[in-house]
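Complex shown without one protein chain; remaining protein chains in place.
Chain nomenclature is as follows: A and B, assigned in order of appearance, with residue numbering initiated at 1 for each chain independently.
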Amino acid sequence: MAEQSSVAVPQVNIKMKRIVEALLFAAEQPMSVAQLQAVFPELEMPERVVIEAAVDALCEDYKNQAIGLHQVASGYRFQVKTDMAPWVARLFAEKPPKYSRALLETIAIIAYQQPVTRGDIEEIRGVSVSSNMINTLLDREWIKVVAHKETPGRPALYATTAQFLDYFNLDSLAAMPPLQELQALALKGEMEI
Amino acid sequence: MAEQSSVAVPQVNIKMKRIVEALLFAAEQPMSVAQLQAVFPELEMPERVVIEAAVDALCEDYKNQAIGLHQVASGYRFQVKTDMAPWVARLFAEKPPKYSRALLETIAIIAYQQPVTRGDIEEIRGVSVSSNMINTLLDREWIKVVAHKETPGRPALYATTAQFLDYFNLDSLAAMPPLQELQALALKGEMEI
Partner (left out) sequence: MSDGLVANVGTVTAMVAGRPYLNFPDDLYIPPEALEVFLATFEGPLDLLLYLIRKQNLDIVNIPIAQITKQYMVYIEVMSNFQFELAAEYLLMAALLAEIKSRMLLPKRISTEDDEEDPRAVLVRRLQEYERIKKAAEALDELPRMERDIFIATVDTSKVNVHKPKPEVQLQDIVSALQGVLRRVDQLSHHTITKEALSVRERMAAIMAKLEGSDSFLFARFFTHQEGRAGVVIAFLAILELSKAELIEILQAEPFGELRIRARLGIGNG
C-alpha cells in the first residue's frame, strides 16, 4: 500500500491522516470514505483519493500493533488483531461488559411505556437516544419494531420481546415490578388537575 | 520513560506490550495495572513493573499518533488527543451536555471539601440543595455515600468517585485546579452608617 501511494495516489497528508485516525477511533461503527468526507465543512471536503491515501498510510502505521485497520462491508474500522483473541477472551471473562445507564433507561422506558417511538424515549429522557443504543437492543432481541407510527417520517414503534421476558424469567410484562414512584407521580398529576 | 527502563525496570517485553495494548483497546473502561495483571493466568501473572514498563512503552509508541494512552483515576485508557477533539465533535450530531452552575457548584463543593453532608453544601452555597440534584449526581456515579454523620438525622456524607475524575480526565483529586486562597480579613470601621 505504501508503495502504491508513491506512484499514483497523492502524497499522504499528515494532518489528514491524523484526522482520519481520530475519527475512525472515536466512531463506534465502521466509517465509509463518504462518511469520513462528510465530517469536513463543505468547502474543505477532501477528495476520495486523499481519504483513501490516509487510510492506506494508517494500515501501514498499525501493521505491527496489536490492533489494525480493516475494511468491512460498511467501511473502515480498527479491530483487535486475531492473534490477540485469547487475551481479549480472558479480559471479557474477567470483566464482563456492562450496559450504560442510558441504555438501561432506554430499555426501561420501552418496557414500561410500549409501544414507543425513539422520539417518545428522547422526550422522556430529555436527551437524544443514539441509533447505537437502539441497535444494541434490537441485536440482543430484547426489543422489536411492532409498527410504524403514521406521522411524518413514519417512526418505528418499539416494544419488548418474548426473549426480553425470558431473560428476566417473567411470564408477562404484568409481572414486572410495579413502580411506587409511578403511582406517586400519577397521584400528583391528579391533584394538580 | 524509555531511558529509565534500561536502568532499573525490566526490559520491555514486546509480547507483553502487545497484550496490554490489545486489552486496553478492547476494554470499554479504563484499566488499572491490577486489572491488567488479573487477566493473566495466576501462574503467569506478570509483576507490576512489567505491566508498567509495557504501558510506558505504549505511551511512547503513540506519541505521534492522533490517539494516545492516558492515565485517569481508575486506570489507563486510549483516547483521542485533545487537538483532534474539534474534528471528532463534528462526528456527533448531538451537542454535548451542559451543566448548570448549581450542579457544578455542588459537585465542586463535594470534590474539594469531601466528605460533606447536604447541609454543608447548603451552608456554603447559601441556598437549599434539591434532592434531585443529589440524585442526579448519584445516578451519574459522580458521587457516593461514604458514611453517615453521627449527628441527629444521621445525614449522608458524600464523596466523589473515580468515575467523576475519569469524566474530567483527571488521575486524582490532587490534579483538580487549586482552590483560590482565602484572604485575611481586614475589617475597618464603617465610614458611613
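One rule holds in what follows: a contact is a pair of C-beta atoms (placed from the backbone, for glycine too) under 8 Å apart; a residue touches a chain by one contact, two chains touch by 3 or more.
These numbers were taken from a predicted model, which means no experiment stands behind them.
Peer 1: Would you indicate which residue among B:17, B:77 or B:118 is in contact with the undisplayed chain?
Peer 2: From the options B:17, B:77 or B:118, the contact with the absent chain belongs to B:77.
Peer 1: What residue numbers in chain B mark contact with the hidden partner chain?
Peer 2: Per the touch rule, chain B residues meeting the hidden chain are 25-26, 28, 67, 77-80, 82, 85, 88-89, 96-97, 99, 101-102, 104-105, 107-109, 111-112, 124-128, 130, 132, 135-136, 139, 166-170, 176-177, 179-180, 182-188, 190-193.
Peer 1: Given the full complex, what residues of chain A touch the hidden partner chain?
Peer 2: So the residues of chain A touching the missing chain come out as 22, 25-26, 28, 30, 67, 70, 77-82, 84-86, 88-89, 92-93, 96-99, 101, 104-105, 107-109, 111-115, 123-126, 140, 144, 146-152, 154, 157, 159-160, 167-168, 170, 172-174, 176-177, 179, 181-183, 185-186, 188-189.
Just so we're on the same page, only the chains that are shown with their structure count from here on.
Peer 1: Suppose each chain is reduced to the average of its Cα coordinates; what separation in Å results between chain A and chain B?
Peer 2: Averaging C-alpha atoms per chain gives centres 25 Å apart.
Peer 1: How about chain B: which of its residues touch chain A in the complex?
Peer 2: So the residues of chain B in touch with chain A come to 18-19, 21-23, 25-29, 31, 35, 38-40, 61, 65-67, 78, 80-81, 84, 87-88, 90-91, 93-94, 97, 139-141.
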